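Quick notes on the structure that follows.
The complex is shown incomplete by one protein chain, all other protein chains being positioned as in the whole.
For subunit A:
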Amino acid sequence: MMATLTFYLAGAIAVIATALAITRSNPVHAVIYLVNSFFALALLFYLLGAPLLAAWELIIYAGAIMVLFLFIIMMLKLSPSSAEKGLVATRGQWVPVVLLAVALASCTMLLTGLDPATAQEAPRWHASPRDFGYALFKEYALAVEIASFQLLFAAVGAFYVGRPDKMRDEEDVV
């Protein structure tokens, strides 16, 4: 019962936060909403019996990639008008706080529910990190290889298209 309730709560938060993320005009707000949505998604993964994915969702997506996004937005030096608009206090500021609070609260609820003393139902299927690694590098090894090649060529292409003009001129050989 507790798990079902948490599932729908986290699902609702994920949908609302993502919708808000893509409608914000201030990029920093958008990123914060996206972090919210990742937290809710991590909870969903956990409830579906994939603890490793849940941890990665938090560590890699919310922790690393979104922080990178924030850095990039800060380095881009947004025009003063948009920055001022972002600094004005509005009631909307409370929305991410509330969403994140609900996500964290449901997380706590879940943990209490999973406590051996109070546990009512365990997930029907549980993918341990070992199961996960086995599926990834045995069953889907070829898929992982294709994806990694894809990333390699994407990185090469991005560098080639984005490199400074100075390097282009040096390259003018043969």
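Basically, contacts are C-beta pairs under 8 Å (C-beta built on N, C-alpha and C of every residue); 3 or more make two chains touch, one makes a residue touch a chain; residues count from 1.
By definition in this document, contacts and distances are computed from a predicted model.
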Hidden chain of the complex, named as in its UniProt record, picked from "NADH-quinone oxidoreductase subunit N", "ABC transporter ATP-binding protein", "Multicomponent Na+:H+ antiporter subunit G" or "dihydrouracil dehydrogenase (NAD(+))": "NADH-quinone oxidoreductase subunit N"
Chain not shown: contacting residue from A:I60, A:M74 or A:A154: A:A154
Touching residues (missing chain, whole complex) on subunit A: 139-143, 146-147, 149-150, 152-154, 156-158, 160-161, 168, 171-174
